[in-house]
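Only a single protein chain was left out; the remaining protein chains are all shown in position.
Order of writing sets the chain letters: A, B and C. Residues in each chain are counted from 1.
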Amino acid sequence: MTNLLSYTHFPVYSIMVLFLGAFLVVIAGKSKALRHIFAICAVTASLACLIALIKPVMIDGEVIAYWMGAREPAGGYAIGIALEVDALSLFFGLLIATAVFVSCCYSITYMRFDENVSQYYTLFLMLSGGVIGLVLSGDLFNMFIMVEILTFAAVALTAFRNKAHGALEAAFKYLVVGCIGSTCILAGTIMLYAQARTLNFAQLSAFIPGNFNTSTIIAFALLYIGFSTKAFIVPFHPLAADAHGAAPASISVLISGVLTKSGIYGIIRLTYFLFQSMALGKMQFLLVFIGSVSMFVCVTMALAQHDFKRLLAFHSISQIGYVLTACGLCTALGISAGLYHAMNHTLFKGLLFLAAGAVLQQTGTTDLNKLGGLSKRMPHTTVLFLIGAFSISGIPPFNGFASKWMVYQATYQKAVESGNIGFLFATIIALITSVLTLASFVKVSQSVFFGQLPEEYKDVKEVPFGMRFAMGIFAVLCIVTGLFRELVTHYLTEPAARAVFDVGKYINSMLGDGYASAVMGANAPVRTEVVFDMAGTWQPIHWLLLLCILLLAITLVALLGRYDTVSENKAALAEGKFDIFFGGEKSVPSQVGGGDLFWGFKHNWRHYFSFMHDLHSGIVNDYALWAVVALALAMLYMLIVL
Amino acid sequence: MFKNLITESTAKSPWLFHINSGSCNGCDIELVAVLTPRYDAERFGFKLAGSPRHADIVVVSGPLTQQSLPRTLRAISQVPEPRCIVTIGSCPQSGNVFKGSYSVMAPLSKYVHVDVAVAGCTPKPEAIMDGLVQATEILKEKRKAWLEAKKNGLKDGPKAETEQEVPAAEDVPASGEEVQQ
Amino acid sequence: MILFNYIASFFLIVLGFYCIVTKYNAVKTVIGLSIADYGVNLLIISIGFNPGGTAPIYTWGELNPSSFFVDPIPQALTLTSIVIGACTTAMSLALVIKLKESYGTLDTREIRRLNG
Partner (left out) sequence: MAIVYSSLVYLGYILIFPGFLFCFVAGMLITGIDRKIVAKMQKRVGPPILQPMYDFFKLMGKETIIPAAANKTVFLAAPIVGLAAMVVIQLFIPVISTPILYGTADLIVILYLLLIPALAEIYGGSASGSPYAGVGLSREMVTIIACELPLVLIFLSVAKTVGNAMGTGLCFSLSDIAAYQAANGSLMLKASMIPAAIAMLLVIPGETGNHPFDAAEAETEICEGMLAEYSGAPLGIYKLTHAIKTFTLTALFVALFLGGIGTGIVLLDALIEFAICVVLTIIFISLVHAVTARLKIEQLFKYYWTAVSTIALISLVLAWFGM
């Protein structure tokens, strides 16, 4: 019996602990404390296992191949189911485990008013187990099983509060189009099995690139569409908008932070490993085009929203567009930038959804037209929300800027190297989307946290400490990953990017050395030296030092100038001295927020906005139609290109 | 060390906030005439400010009708402290030809301490200019008085001569004769 | 002979998708989903078929080079896929019942509170 505590077993432990936790939570039954302990222990154990794997996988560059049931491959054929952990899967695994941990801490206090919460934790742990299983598994059918687990758990959790507005409808739509996606993945897996007679990921990626025929290409299209339904990319983005709008906030964190990343992980594995077709210009064009379209469409849809969580949902798809554009460039810097942005997106989007959950719990609504001025009643949530808003809109010291900055470098460098003007448009769209993201978060902060406090929210109290603690973790991570850009890229994203370009090692470590060159012969993937140099320079620490010194200088100047603020005195208060200036009128509460912001922009784009509003009709059949049409187009495109 | 610089510049860049409390617009166009190229009040740093928060000198014109009185006083109260109040034309001083009407609450000095009153039914732009320049001198004294007042804890500035309880427009009875002197 | 299975499974998948897309009744959408699922199950099973092979069940002693079996792996996959199909149908029917309860109708054209 090999030593049970050696790190090779940790991938299985991190998955099994979560499923075991899901089982124990049901046994815990009525007692709340026991249930919370089981949930937190399961999630922390899983995170700890993955953190322990950083040393061997990321730093030493080792790829862990773990055969379930110790069934080693016999005669060159992989028989058992395998888990394979290389830098890419560990990167996504860490990301997912952190988001799951913070969301679990948050949901302990967030779900205290709901009933039958033990089912909530079971589904929560099943969902997280499924996602980490998907990310770490080295077997294609095992990935399909994990996709099914997480889809069912996510659908059930979306409809958890079935009294909420539109929760059931969102769950039903998510289930229908999600199952179309899963059917496509299953059909694709089977067609690959028909060709290669194996389901092991490494063996498939050794076998397939050699002999492309119509059925493998159709399998590629099916798998691609299947995974993009999981990542909610453009033709499938209304699902995410509906699902986030209705799901509890801690689940929205998981859906937007975790499920979309598992979809992106699937697409990266598919295009870079299974079919190794990313070198083709046409394939890069497909991913970058879809990424840019989803970037722009979703950010303009977000600007037109009246609901806080739906706005955040559309933003998470637009940020996924960034990630896809960067990863579709097939350059080392592009993948490193894309993965860095995926990590940052999980952090700041998680923070924003938790803030939305806090607002929903205290005021009962997330409608931008009804809320206002909450910063006076909920100061901590406002500060945490602002950190998230500045991060997502890419304001320099925060992490959003660091990764967006790398994405622009990557896309523009690719445009210059390949001479193809399409990537230049991707850079321009990315920059414009960033400003529109900033605009929509100014809209949210004005209509929810600043402006005037409506009557009915006069006695709103701050959220309990448990929720603020969870948001605090995300906020600290947002600032830290923004400031120490070099550390993050050196230890996390660059090893993952190297792993993406080193398919040979991936195959050999699973099926014995020399296997790849034996099977693939000529086009065996050779280990290319990967370079990450950038044309621009940016040191956040330096900039922050400057800002602090200047802040000191200017506060001195301000104080020098008799910065005497007049506290309210009774006589002046009666006179109306401290009322808002209304042209002399008695100040009537009138909140400028929600729909009546950015008239200039919306007026110029009114035809576009009305067209997009009608396009998202909310009918299940339309979304299913988009899915099927996207499948047909993908098949056609793949058959022409490959 | 900036103290005298600040006091000097208080006089050098007085910003106006114009309140029209029911005037026949004669004084309003005269005030604007002061800012035209011919008289050019901007030579002395005058500038029309959009909101009372930005103003130093409050220029009131018109006979303070019943509806506009509480609003005028609220706007004046919203102006930050070292401020002067200048009235243009004889309407705010005495109600001019409208004196005795049920809806005219005429002399502004009943409610607020008026620093400079530029008389004349539409005073000439030169007269307004002269009044405003005098107001900038008064502004300096006011600033010194305000600093002393703040130093020994007195919160609000000098009182108007005949302090009157401000009849809020809503509850003033329609007939309004007892308010009429 | 096996070609007929492939055509049938392709036809079932396309029929399932057609039913999901065009039918405006939620229950019919669920039916469409399960039809597409059965189509894929038929595809999985027919891939594993070797003409002339017997069921892959043997006692330890009898295994000799002449025995020729059908490929066992797709059969295992089909079992899992059938179970997943059953779960999908069960969950979607539960949702449909709740939808009928809260929306009062099964017509998907009415169930569109979240749009735009």
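As a convention for this text, a residue touches a chain if its C-beta (ideal position, glycine included) is under 8 Å from a C-beta of that chain, and two chains touch if they have at least 3 such contacts.
As the structure is a prediction and not an experimental result, all values here were calculated from the model.
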item: Which displayed chains the unshown chain touches; value: A, B
item: Residue, one of A:7, A:212, A:289 or A:598, that touches the chain absent here; value: A:598
item: Touch with the omitted chain, as defined above, among A:59, A:476 or A:550; value: A:550
item: Full-complex contact with the absent chain, from A:71, A:112, A:282 or A:542; value: A:542
item: Subunit B residues touching the omitted chain (full complex); value: 2, 5-10, 12-13, 37, 40, 42-43, 45, 48-51, 53-54, 56, 78, 80-82, 143, 146
item: Contact set of subunit A toward the excluded chain (per top definition); value: 373, 375-376, 382, 394-396, 401, 405, 408-409, 412-413, 416-417, 421, 424, 427-428, 431-432, 435-436, 438-439, 442-443, 445-446, 450-453, 535-539, 542-543, 546-547, 549-551, 553-555, 558, 560-566, 568, 573, 577-583, 587, 590-593, 596-601, 603-604
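The rule is short, and it goes like this: only the chains that are shown with their structure count from here on.
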item: For subunit A paired with subunit C, centre-to-centre distance based on mean C-alpha positions, whole Å; value: 30
item: Length of the line joining the C-alpha centres of subunit B and subunit C, rounded to whole Å; value: 83
item: Subunit B-touching residues of subunit A, taken from the complex the two chains share; value: 560-562, 564, 566, 569, 571-572, 575-577, 579, 581, 583-586
item: Contact footprint of subunit A on subunit B as seen in their complex; value: 2, 6, 19, 51-53, 68, 71-75, 77-78, 81, 150, 155-156
item: Residues of subunit A that touch subunit C when the two form their complex; value: 141, 145, 148, 152, 155-156, 159, 162, 165-166, 168-172, 175-176, 179-180, 182-183, 186-187, 190, 193-194, 197, 199, 241-242, 245-246, 304, 310, 613, 616-621, 624-625, 628
